[in-house]
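Of the protein chains in this complex, all but one are displayed in their positions.
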């Protein structure tokens, strides 16, 4: 939905400088590819060099940020938080596609399903008995909701996500395609040379404003619940084992694995391909850096790196030391020779 | 299905001590959260401290294990193997939900599908021609079985698992949602600056009592079969490439990858996020520790760690040595200075 530069500035809390206020803005783009009729943002001085040749019609920029060589055709949109203003602009210019409310005739609802107002259920979705879906939620094509599942309000669940029995999902949750929520945790006891399955009879509880990436797996508790706290964001292909307690506003990047019965406290960040052994606590705001493997508790606010993960400073110091190690071997060999020579002399 | 403490003890081979034998037990819980009407287990002395404040009505415990401060309201259930007795209790108290036998009218069966007795096929499942499903197996909603697939008896295949053509699945196998069994192996020959696809015309054969986690992938053989031996348990998001031979009772944890043409022998354990290069043998009972990458054969019974993976003792020794390395660099610098000083003196 196109709008003028003036309208865009008003909607996004920005002050106008230069350009033509009546120019129509159709879409948003990054600073290197934006064309006439597009709005962009400049939030990093590294990219200021691209302004001079940009055809963008408008550009969000922080108050007090000076930039040279602004083309005449570009309106600068000064604002307190250009990243957030730009997000607003993108939302206006590229509105998320709506799903017409209603239940597709090819959806399969079992007995005693409770539906809120303005719910969308796509074709071939399968909804188990005693399951409820809150107001405004969109259950897209082919989603599977088991029995006794609760989905809150204004959720969006993408095609072929699978929610096993008894899972509870809060409000404003986004679950991407292929995510599997509530499959059995991985638990066995070894007896008589066989692995005896431990029944997994708990569930998963996901709080409000969580986003779960494509093909991510969150296992049900063996007993009790696996918990995902409000506002936590989980990337694609993440494995969250049974009985983990993930706090609020946690970030877990792609291909990360958390084995089981861990506490991942609020605001922790698990970077890409990292992993956490079982029964470990990752403290509030701690950062597990990419590809790190954590075997023991990490203190609040700490940053750890490596496998096994250590305090970032220690790990970096060791990395630098390792890079000097081949040279060190030579040095020590030389010292040995020198000492031998000295010993000959002084004996 | 609730039962009395007495009934539970009899079913689970336990001797009763204390408490009220007629107390009704409704469900199971872990020792820290169990309430009145619940049974728990105490199998680790680390958790004995929680007994005193527990409201659990009953607790499985090993014969000969002494515990103090048992509340009056709690019956101790002494048994030879409390973990196994507790598993039985959980199975009685939280029975796995049954699926009514029969074929959903929305399931799509192609020509010449053979069905055993008491089979369940859920809505929108798609069953290819010449495929057979054994007695008592449950094929849940949206499962895709290709052509010439064989599914044994008493299997459970969860929604949207995909079984490609020609795959053979034994009896009592559990396959979780999103698992993809029999997709093409990853094989190309590089010619004329292009990757020429090697046809992948083998299959996957899965033996009895295997469990396969959510979103796990097991590729078909290029020629011949990829094999998963009886009793092996595979976690979520595991990648098993073409022509691997996985033995019996193997454990493979989440996010593990086995590239191709490997022998993973009986009772081997691949811990989380580990990986195995192609054409490698992991010997019987060997353990590949978490996040380790194995490039060469691992002997039976060995434990290996790191990337590249080494014998655990060697790897640990090296890890300790690395932690001393920054200090070592300083020491060697000091030695160099001292030697220089000595050389001045004795020259």
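Read from first to last, the chains carry the letters A and B; within each, the first residue is number 1.
The rule is simple: contacts are C-beta pairs under 8 Å (C-beta built on N, C-alpha and C of every residue); 3 or more make two chains touch, one makes a residue touch a chain.
Computed from a predicted structure; not experimentally measured.
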Among A:60, A:78 or A:160, residue touching the chain not depicted: A:160
Sole residue of A:24, A:73, A:106 or A:263 that reaches the chain not shown, by the stated touch rule: A:106
Sole contact to the chain not displayed, among B:4, B:239 or B:284: B:239
Touch list for chain B against the chain that is not drawn: 108, 124, 126, 142, 144, 147, 160, 162, 164-165, 178, 180, 183-184, 186, 188-189, 191, 193-199, 201, 215, 217, 219, 223-224, 237, 239, 241, 255, 257, 259, 273, 275, 277, 293, 295, 307-308, 310, 314, 317-318, 320-322, 324-325, 328, 331-332, 335, 338-339, 342, 345-346
Missing-partner contacts on chain A, residue numbers: 28-30, 33, 81, 83-84, 87, 90-91, 94, 96-97, 106, 122-124, 141-142, 158-160, 174, 176-178, 209, 211, 213-215, 231, 233, 235-237, 249, 251, 253-255, 267, 272-273, 290-291, 306-307, 319, 322-323, 325-326, 328-329, 332, 335-336, 339, 342-343, 346
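In this text, only the chains that are shown with their structure count from here on.
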Centroid spacing, where centroids are CA-atom means, of chain A and chain B in whole angstrom: 26
